[in-house]
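Removed: one protein chain of the complex. Kept in place: all other protein chains.
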Amino acid sequence: MLRLELRPQASRTMTFVAPLLAIAATVAAGGVLFAALGFAPLPALATFFLSPLGDLYGVTEWLLKATPLAIIACALALGFRGNVWNIGAEGQLIAGAIAAGGTALALYEVSGLWVLPTVLLAGVVGGAAWAAIPALLRIRFHANEILTSLMLNYVAVLLLAWLVHGPWRSPEGYNFPETRMFTDSALMPLLVEGMRLHVGVLFAPLVAVVAWVILSRSFLGFQIKVIGMTPAAGSYAGFGPNRVIAFTLMFGGGMAGLAGAMEITGPIGQLVPTVSPGYGYTAIIAAFLGRLHPIGILLAALLLALTYMGGDAAQIALGVPLAVTQVFQGMILFFLLAADVLIRYRVRLSLPHGARR
Amino acid sequence: MSEAELATLAAILAAMIRAATPLVFAALGELVTERAGVLNLGLEGMMLMGAVAAFGTAHAGAGHGAAMAAGAAAGVGMSLLFAFLALGLRANQVACGLALSIFGVGLSAFVGKSLVGTPIAALPALPIPLLSEIPVLGPALFSHDILVYASILAVPAISWFLFRTRAGLVLRAVGENHDAAHDIGYGVLKVRTLAVMFGGAMAGLAGAYLSLAYTPMWVENMSSGRGWIALALVVFATWVPVRALMGAYLFGGVTILQLHAQNWGVPVSAQILAMLPYLATIVVLVLISRDETKIKLNAPACLGKVFHSGR
Partner (left out) sequence: MKITRRAGLGLALAMGLFGATQALAAEPLKVGFVYVGPIGDHGYSYQHEQGRLAVEKHFGDKVKTTYVENVPEGADAERVIRQLASSGHELIFTTSFGFMNPTAKVAKQFPKVKFEHATGYMRAPNLATYMARFYEGRYASGVAAGRLTKSNKLGYIASFPIPEVVRGANAFTLGARSVNPKAEVRVVWVNSWYDPGKEREAAEALMAQGVDVIAQHTDSAAPVQAAEEKGVWAIGQASDMSRFGAKSHLTAIIDDWSGYYIARVQAVLDGKWTSTDTWDGFDKDMVRLAPFNPSTPAAVRDEALGVERQIKEHKFHPFTGPIKDQSGKEVVAAGQIVPDSDLLKMNWFVEGVVGSIPK
C-alpha cells in the first residue's frame, strides 16, 4: 500500500522534478485522450503546446496574455498567504478598467507624456477602491470577504455594461455598446512594431519582485506570514490582522486594476462590455499553481496562457472541439497539482499493520 | 388585495422558490463539505456534470427517479476526483476546485453534444393534497416538484445530522480541529471524503433540478455561474443550514423582484436593478456579521487546511 510521509522540509530536487513528471503525465494522458478521439496524438500535442509559439507573433501574444495573469496572481498570492480570500480580482480588474477608461475618455485627444501614466494610475486606484469595499466590510463589520468580493464581481460587470451601453457610449458608434477608441497618448507603447505586445509586459516581473520584497524583506510581509499560519498569533505578537487585510486586499485590487487598465489601453484600445475573459479567476489558479511564490507564479501564468492559446490552435488546426481542450486543460492542472505531493511528501510503499491477519 | 394581486403574489413566491432551489441544493452540500474542513470550489463543474447526466438518462428513456440518481452519481464521481487530489494527494484545495470547474464545463459539453436541442418530459409537479388548495400559500409553497420539496426537507435533515447526531459531531470535530479529531481516533480523511461526496451528490442534484425541472433541456454551461452564488451563500449562511435556505430565497427573491421592478416605472436602468440581488446579499451579510463572536464560532477552523496524519 502506498503511504504518504511528510518530509521535514520541502524537497528541492522534487521542486524541479515534479513539474517535469506532471508534464510527462500530461503528454501521456493527452496522447491517449486525443488518440481516443481520433486525432493523431503527437501532432495534436505539438499543435497544443508548440504551434502557438512557432513565430515571433505567437511569442509576443503569449507574453501579452500571460501578463495580466501574472500581475494579478502575484498580488493575490500575498493575500492568500495571509488567509485573506480575495475572489474578487475579476471585479477589481473591471473597476480598474472603468476608472482608467473614464480617465482616457476625459483626456480624449489630449496629448502629453503624462496622459498614459495618469490613465494607468487611475486603473490602480479604481481597482484598489473596489477592493477597499470588502476590506472595509471585513474590518468594520466582520463580513467575510469571499462573499463580498465575489458578489462585487457581478456588480462590476453590470456597472461596466451600464456605462458602455449608456453614458459612455461612443457618439460615432451607432448606439452600439462601446466607447470611443482612445487616442494615441492614452495607449500603451508597443514593444515590437506590428505586434500587440506593449511595455506593460515589464510590469509582470516588476510586480513579482515587489511582491517578493514585501513578503520576505518587510515587517508587513512578516505579519502576513504570521497571520497566515495562525490567525490568533498576530495578537500575541502585538498586531491585529486589520492592517494585513486592508493591505493585501487593496494591493490585489490595485494590481488587478492595473491589469484592467493595460488591457483596455493595450490590445483592446477602448472600453467594451467584455474587457476580461476571466483573468481574475484564472489568476487564482495561477497563484496556487505557482505555489504562491513569485517565480512559480510567473511560470504558472505562462503555462496557463499557453494552454488557452493551445486550445485555440487545436480548434483551428485540427478541429478539436473547445470542450475537449477544456477537458485537457483540467487534466493538465490536475497533474501539476497532484505532482506537488512529491515535493512535500515521501511516497512509501508499506504494508499496513495487521495486513496479514 | 384583489384576487388578481394575490395570484401575482403567489406566482412571485413560487418563482422565487424555484429560482432558489438549485442554489439550496448546491449550498447545503458545500456547507456540509466545508463543515468537515474542505473547501471545494468545483461546484460549477459538479453541477454541470449532474445536469448533463440527469438529462442524458431521462433522454435515454429511464424514469425521472433514475435521472435524478444519475445526476447525483455524476456529482459524486466528480467529487471523488477532487477528493483523490485534494485529500488523497494533499493537493491545494482551492486550485483543485477551480480546475474541477474547468474540467466539468468541458466534459459536460463534450458528453452532452448530441443532447443539445432535444426535449424531455419535465419532472412533474406534485401538488400536496389539501395544502395546495390554500389560497396564495397553496400555489406558492405546495405545488412544486419533488426536488423542490426535497431541497426544503434537506434543511432540517442536515441540521439534525450536524447538530444532533454523533456522526455530525465527528464531522464538525474534523472540520474544527483535525489533529485533535485524529488523536481521538476518528478517520479524518474518511470523514472528509464522505463529506466531499455528499457535497458532490447535492451539487449533482442541483444540476439535475436545472436540466430536469427548471429548464428541462441541455445546453452547454447551463448553470451560468449558479455554483459560484451557492458558494457565496455558504459564507452568507455562516455555515448554518437554515440560513443557507434563507440566503438562497433572498437571492432568488430579489432576482425575481428586480425583473418585476423593470415594469414598475422606476427610473433606474435595468443594469443597475440587476445588481440588486448581489448588493442585497452583501448588505444582509454585513447586518448579520456585525456580531463578531457569532461568526467566529461557526466558521470551521480547519477550512481549507491540509491534514497530515503522520506528524
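For reference, chains read A and B in written order, and residue numbers begin at 1 within each chain.
Here, contacts are C-beta pairs under 8 Å (C-beta built on N, C-alpha and C of every residue); 3 or more make two chains touch, one makes a residue touch a chain.
If you're wondering where the values come from, they're calculated on a predicted model, not measured in any experiment.
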Sort through B:37, B:97 or B:112 and give me the one touching the missing partner chain.
B:112
Which listed residue (A:66, A:105, A:120 or A:161) would be found touching the missing chain in the intact complex?
A:161
Among B:25, B:142 or B:214, contact with the omitted chain is made only by B:214
Just name the one of A:20, A:35, A:316 or A:347 that touches the chain not displayed here.
A:316
Using the document's contact rule, name the residues of chain A that touch the chain not shown here.
57, 61, 64-65, 158, 161-162, 165-167, 174-178, 181, 194, 196, 263, 266-270, 272-278, 308-309, 312-313, 315-317, 319, 321-323
What residue numbers in chain B mark contact with the hidden partner chain?
4, 7-8, 11-12, 15, 19, 22, 109, 112-113, 116-119, 122, 210, 214-217, 219-222, 224, 226, 255-256, 259-260, 262-263, 267, 269-272, 274
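The criterion applied here is as follows: only the chains that are shown with their structure count from here on.
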Rounded to the nearest Å, the gap between Cα centres of chain A and chain B is 27
In the complex, go through chain B and note every residue touching chain A.
81, 85, 89-92, 94-96, 98-100, 102-107, 109-110, 113, 220, 228, 231-232, 235-236, 269, 271-272, 274-275, 278-279, 281-282, 285-286, 289-290, 292, 295, 299, 308, 310-311
Interface residues, chain A side, partner chain B - complex
3-6, 80, 137, 141-144, 146-148, 150-152, 154-155, 158-159, 161-162, 165-166, 281, 284-285, 288-289, 321-331, 333-334, 337-338, 340-341, 344-345
